[in-house]
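Apart from one protein chain that is not included, each protein chain of the complex appears where it belongs.
Showing chain A:
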Amino acid sequence: MTDIPVLDALQPSSPRRWRDALRRLSRALWFRRLVVLVVLAVAWEVAARWQDNPILLPSFLEAFSAFREASLNEGLLTAAAASLAVLIKGYVAAIAIATLIVSIAAANGFVRDALQTVAAMLNPLPAIALLPLALLWFGLGEVSLLFVLINAVVWPFALAALQGFESVPETHRLVGRNYGLKGPAYVRQILIPSALPALISGMRVGWAFAWRTLIAAELVFGVSSSSGGLGWFIFRARNELYTDRVFAGLATVILIGLLVEAVAFRGLESATVRRWGMLR
């Protein structure tokens, strides 16, 4: 509050405009996130300096320079790209598979009950627990990773999508049937758009599951392709006691997660369900 007179002096006619601008800024999501990140970084820096043991806890600045260094020379970015490539492959395949199953389930009562049973069985099982089995069946390599990834995404997404389809209002259904829509046209033009809020939230949950499962899998068995992924980078850095690089790897995992959430999913939401008033 003390700086308001200064602002007054700069812009004598509009102190209120400044205050309004500040208030609007403080309500913006990106600004709030930035504040959280800065506070965390400062707390980290203070804690690290007070601890003074870079092998156990490197400071924020050390981790940051390790991040820059690793991005430039140690292949952190290629590792991230390798992980993302596997991730996107598995994620897209999983969403496609789940959409197909759920579309059938939406039309057929028996398939719906079967899907609910299977999903209820497999959903609580951590997908990473299937990794030993996958290694046995498919050997060391990308196929095993994809198997685990698809398992991590299909069930939570299918459950969310099914619930979304089931909560499509009766009026929307009747309107679609009134125009003589049937089968795939009915699913595409009525059920999917009407269930879109649930579908997007299911995709979001699926994304988070996929990301953490992939990193965990890479940590357990390391190289998934010629370059190795982010999990492998973290694993290697820990073996060599480059704790600052471990932190740099973890930060990359978090940053990519945040970025996808903020850009892809938020963007998709504001272009669709928020614009249509289906979500606030």
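Criterion: a contact is a pair of C-beta atoms (placed from the backbone, for glycine too) under 8 Å apart; a residue touches a chain by one contact, two chains touch by 3 or more; residues count from 1.
By our rule, contacts and distances are computed from a predicted model.
Peer 1: Would you mind picking the UniProt name of the chain not drawn here, from "NADH-quinone oxidoreductase subunit L", "Proteasome accessory factor PafA2", "Cytochrome bc1 complex cytochrome b subunit" or "ABC transporter ATP-binding protein"?
Peer 2: "ABC transporter ATP-binding protein"
Peer 1: Write down which of A:Ser194, A:Thr213 or A:Thr252 is the residue touching the left-out chain.
Peer 2: Checking each option in A:Ser194, A:Thr213 or A:Thr252, the one touching the absent chain turns out to be A:Ser194.
Peer 1: For the chain left off this view, which of A:Asn53, A:Asn73, A:Thr171 or A:Asn239 is in contact with it?
Peer 2: A:Thr171
Peer 1: For the chain that got dropped from the picture, name the residues of chain A it touches.
Peer 2: Residues 169, 171-172, 174-175, 177-181, 185, 189-190, 193-194, 196, 272, 275-278 of chain A touch the chain that is not shown.
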